[in-house]
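Sharing a structure with you now.
In this view, the complex is presented without one of its protein chains, the others remaining in place.
Up next is subunit A:
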Amino acid sequence: MSTLTIEQIAVGYGDSIIIDGLDVTIPENKITTIIGPNGCGKSTLLKTISRLLKAQKGSVYLDGKAIHQLSTKDIAKRMAILPQTTETPSGLTVYELVSYGRFPYQKGFHSMKKEDVEAVQWALEVTGVTDFSDRPVEALSGGQRQRVWIAMALAQETEILVLDEPTTYLDLAHQLDILLLLKSLNEKENRTIVMVLHDLNHASRFSDYLIAMKDGAIVTEGTPNEVMTAENMEAVFDIQAIMTECPLSNHPICLTYQSSKGV
């Protein structure tokens, strides 16, 4: 059980406030995707949720408790984060990197316990990277590497997964792989997933809940059917979108679009 509620937060970098007075509740056991144009504050919101940024006002609540009052190590057992950019240290093998996901459960110089090894093996297995667990992470392709980082987050065994643009820099097939993996984690294990995606059609197809942001505020939120409308696309992205239905998910998708500002 975990509810993530965001109440009246104001966040920014230094003096520039990006989000001011935002409220939202992340539905439990669902996939929630934050969408919006560049610079709308979606990454900032995600970073605030995952305590990478501290809200200047307001707070993020995990089960009713303010997140900055909880021990960060306890949060690490409940919420795993995949940042937008990850830099791979050289010489680290896949197995080693994924086993770092067990750190929140370890103390001092203690090595991996049986349940730690099992959690790591499971994470390697579901992300399909078991075969190269002995290879250095830097030797892998971008898609494989992203799966390894996800495996590390999974090894944390948390109810909540927070991912910032997990499919960026990946080709079509690898994007799909990652999103199908997240979908199955959500369906089979009821993981709550919160992420930022740039691809609207992916967001619509794989999410249960969408949050559309613009200029640091939420324009609209709801199911993909509610959010993915031509009117909302106009309001959020300033585009005239031609919407249709995805034959695979029955969610609305954007077929093509043109600028609202005229050609």
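Rule of thumb we're sticking to: a contact is a pair of C-beta atoms (placed from the backbone, for glycine too) under 8 Å apart; a residue touches a chain by one contact, two chains touch by 3 or more; residues count from 1.
Simple rule for what comes next: contacts and distances are computed from a predicted model.
Between the listed names "FecCD family ABC transporter permease", "Na+/melibiose symporter", "Heme exporter protein B" or "Endonuclease", the UniProt record for the complex's undisplayed chain reads "FecCD family ABC transporter permease". In the complete complex, the hidden chain is touched by one of A:G21, A:P89 or A:G222, namely A:P89. Among the residues A:T32, A:T48, A:S133 or A:Q146, only A:S133 touches the chain that is left out of the figure.
Touch with the chain omitted from the figure is made, among A:G58, A:G101, A:P166 or A:G216, by A:G101. One chain of the complex is left out; on subunit A, the residues touching it are 50-52, 71-77, 79-83, 86-87, 89-93, 95-97, 100-101, 103-104, 106, 108-109, 111, 115, 117-122, 124-126, 130, 133-134, 153, 156-157, 159, 188-190.
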